[in-house]
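Inspection log for the structure reproduced underneath, given as structure tokens.
Removed: one protein chain of the complex. Kept in place: all other protein chains.
By written order: A and B. Residues from 1 in each chain.
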Amino acid sequence: MRTFLILTVDGVTSGFIYAMVALALVMIWRATRVINYAQGAMAMFTTYVALFAIQHRVTYWLAFVIALGAGFVFGAGVERLLVRPIEGRAPLNMVILTLGLLILLEAVAPMLFGGDVKSFPAPFSRIDITAGATQLYVSPFDIFVIAAALLVMLLLLVFFQRTTIGLRMRAAAFRPEIARLLGIRVGRMLTLGWGLAAVLGALAGVLIAPGIFLYPNNMDEALVFGFTGAILGGLDSPVGAVTGAIVVGLVLSYVGGYLGSDLETVGGLVMLIAVLMVRPQGLFAFHRQRQA
Amino acid sequence: MAAMTRSRTGAVGSLLAGLAVLAACGGSGGGGANQASAPGITPTSVTIGSTQPLTGPAAAGYSEIAPASNAYFKYVNAHGGVFGRSIIFDYVDDGYNPTNTAAQTRKLILQDKVYAMFEALGTPTHLSVVNYINSEKVPDLFVASGCNCWNNVSQYPETFGWQPDYTIEGKILGQYIKQNYSGMKVGYFAQGPNDEFGTDGINGLNDVLQNSSVTVVSPPQYYAPTAAGAMAVKSELAAMQAAGVQVIASFSIPLFTADALASAAALNYHPIFVVSNVGSDPPTLTGILTGGALGVTLPAALIGGVVSDAYLPLLSDSSNPWVSLFKLIKAQYAPSLPWDGNVEYGFATAYTFVQALKAAGQNPSRDDIVHAIETTHFNDGPGLVPFAFTSSNHLGYSGVEIVKIGPDGAAVSAGPVQVTDDTAGGAITSPSSQPAAPPSSGIPPD
Partner (left out) sequence: MRNPLLRHATVCVALAVVLVLLTYVFDAFTDYKIAGVAIFFIAAAGLTVLTGVNGQLSLGHGALMAIGAYTTSLLLKEQPQLPMILPLLAAIVSTGVAGAVIGVAAARLRGPYLAGATLALAVGLPQVAVHYGSVFGGNQGLPVPVPTPPSALGGDFPNERWLAWIAIAAALITLFLLANLVSGATGARLRAVADDEAAASLAGINVARIQVLAFVVSAACAGLAGSLFAYWVGLTAPSGFGLSVSLQLLSAIVIGGLGSLSGAVLGSFLVVMAPFTISDLAGNLNLSSDVANNLPLALYGVVLIVTMLAFPRGIQGALFSLWRLAKRNLRRPQAPTVSTTA
């Protein structure tokens, strides 16, 4: 029971972090039909930026904001400078482009910040809360991670459902020609979408780093598991991506805890194949859609 | 510190003059002129090669080792070299990927024509080339890995280990646990389950601890050395907590030692940690844990009390002449390197190599250096324990000393130096020789 509780809390906490990566991938996929394989590496990079700020006597919370801001600029910049010029070309070109960016970032980060494993601070204690003599298997930081993820998801929901600019972004992503006729500056909306997605990624990077430490390829697996969650849920459904990612977090945690941590990725693979065989477009796919 | 550096530099200056005289004597002595006696050896230089994880998952920490060795070689070269030859250390990146190791090793042997391989790092990486290197009859000196696979004279006559293998470590750490934590429950935390680092270590521990005064809680908790593995560490520690484990014997790399310490603290769980040398370097652990990964500040307290072992002088022991020698050379030839266990390792292996190269003679063939290592004991080097090298044993250091990390985060000696072999039931004894002080020149005598 005790093990089960710990694995569940761990699974949900990491699931929410994967969910932010998954959500970032889905936002970009919906806007530009691109899977951004560099999403994790971009998050790693902005986490190094935050650590750099902290090492230069900036407070944690300001560094937190700096990371998210850097994420926005970074994401928007990648869309403008790299993605825009090859928009509409073969989808594989975009795959190679983002893989190239991934490799480049993982090489540049140690050049700028040093290649050693670094500790990244947690703003709240990671020591489990005790209620009297009973140990609760959840720490204040776990609660913070889940709360931050939920808050951001809520904000995004409100943004896309209730604000003009959010509605314009959705229109630009779904019916770019019509949106253009309506006077929406589609290009600018796509840039904004990439920027916001990178903010989500940056948040994931900052929240995962205290638990797995910070080094140039520390986000590789978060990207794979976030991507797994996203296609498990369905790439066109933000709700599906979040649900899928939390399921991935839980399954990996149980597999790791009960069967051995070397089987985690195998467990993820088996689960993904099983789901995709039944629902090839993911659990939350509403309609069949042709993709390149 | 500054004053000390200045006086040492002075000593180095006068040494240079002394060596010049020595080199002149060597030239006029019976040895005759330097010749190109083997591939990689010219009258003025000897080139050796190495594959190292300069990038990739193992680069953190390990990428310091070869630059540290190179700093020592630069020092030796600046003071006359070995028989007047400069040592050229050609180390290349393999990213800890055996595919790259295979290609880069061939580059070193076939294209760069190195005299010997030196300090090639990693078990799976070096296993991919150990057959090839031996089939080319290239000396394969002091592999940087504690796998006992390097000690296989019939199959790999050219290959030599250097550090004590993980089984030896496990046996001596197990002996300490048996003697000091009698009656307690001992659990294992190790890399694995199919990784020689974890399994060899556990074999050594079991050899001493099974059917002894302590209870070994099975099964061992294995971690996978990945980010997903890092996430699972907390539940593994919780399982040990639930099983009432009081002493955790850990064969883990530094990142996972840090993770285990942090996870135990997060669980309000306070077992005694006994950690293998590989995973217990205090500066590395402090570096990983400082910076508030736990959300609260207790790095030194966290690593304070950890029991480990050492076969080289303790990093923080500034009274040790080897430590001050290496730190002095580092300050001059590699100032950007930190002073940690990896750097000390690089210096100490380089020292052993210079000892071996000198013992091989003025114009050595490749066989000469292999023969020299098998017949010379090099026990006047920095090691706390003697080497086990003979013509039938290519193991390297044959034992360790028990150390304990204090509340200030520095390791101090906590037990006798002991030696053993990696056979089941092989006796654990006291070493036959005592550690020596370095020569005043800082370079092995001829």
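Basically, a residue touches a chain if its C-beta (ideal position, glycine included) is under 8 Å from a C-beta of that chain, and two chains touch if they have at least 3 such contacts.
Quantities reported herein were computed from a predicted structural model and do not represent experimental measurements.
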item: Neighbouring shown chains of the undisplayed chain, as defined at the top; value: A, B
item: Residue of A:L82, A:I129 or A:I143 touching the missing chain in the full complex; value: A:L82
item: Residue among A:D10, A:E79, A:E106 or A:D128 touching the omitted chain; value: A:E106
item: Residue in contact with the excluded chain [from B:A36, B:L110 or B:V412]; value: B:L110
item: From B:A78, B:L127 or B:I272, residue that would touch the chain that is not displayed; value: B:L127
item: Residues belonging to chain B that touch the chain removed from view; value: 54-55, 59, 63, 67, 92-93, 96-100, 102-103, 106-107, 110-111, 123-125, 127-132, 135, 147, 149, 192-196, 224, 336
item: For chain A, residues in touch with the removed chain; value: 29, 35, 82, 85-86, 89-97, 99-108, 110-111, 114-115, 220-221, 224, 227-228, 230-231, 235, 260, 262-266, 268-270, 272-273, 276-277, 280-282, 290-292
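Basically, only the chains that are shown with their structure count from here on.
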item: Averaged-CA centre spacing for the pair chain B and chain A, given as whole angstrom; value: 39
item: Interfacial residue positions of chain B with respect to chain A in the complex; value: 55-57, 59-61, 63, 192-194, 222-224, 226-232, 234-236, 238-239, 242, 254-255, 258-259, 262, 265-268, 287-296
item: Touch list for chain A against partner chain B, complex; value: 2-3, 6-7, 10, 14, 51, 54, 107, 110, 115-128, 130, 135, 137, 139-141, 210-213, 215, 217-222, 225, 252-253, 256-257, 260-262, 264-265
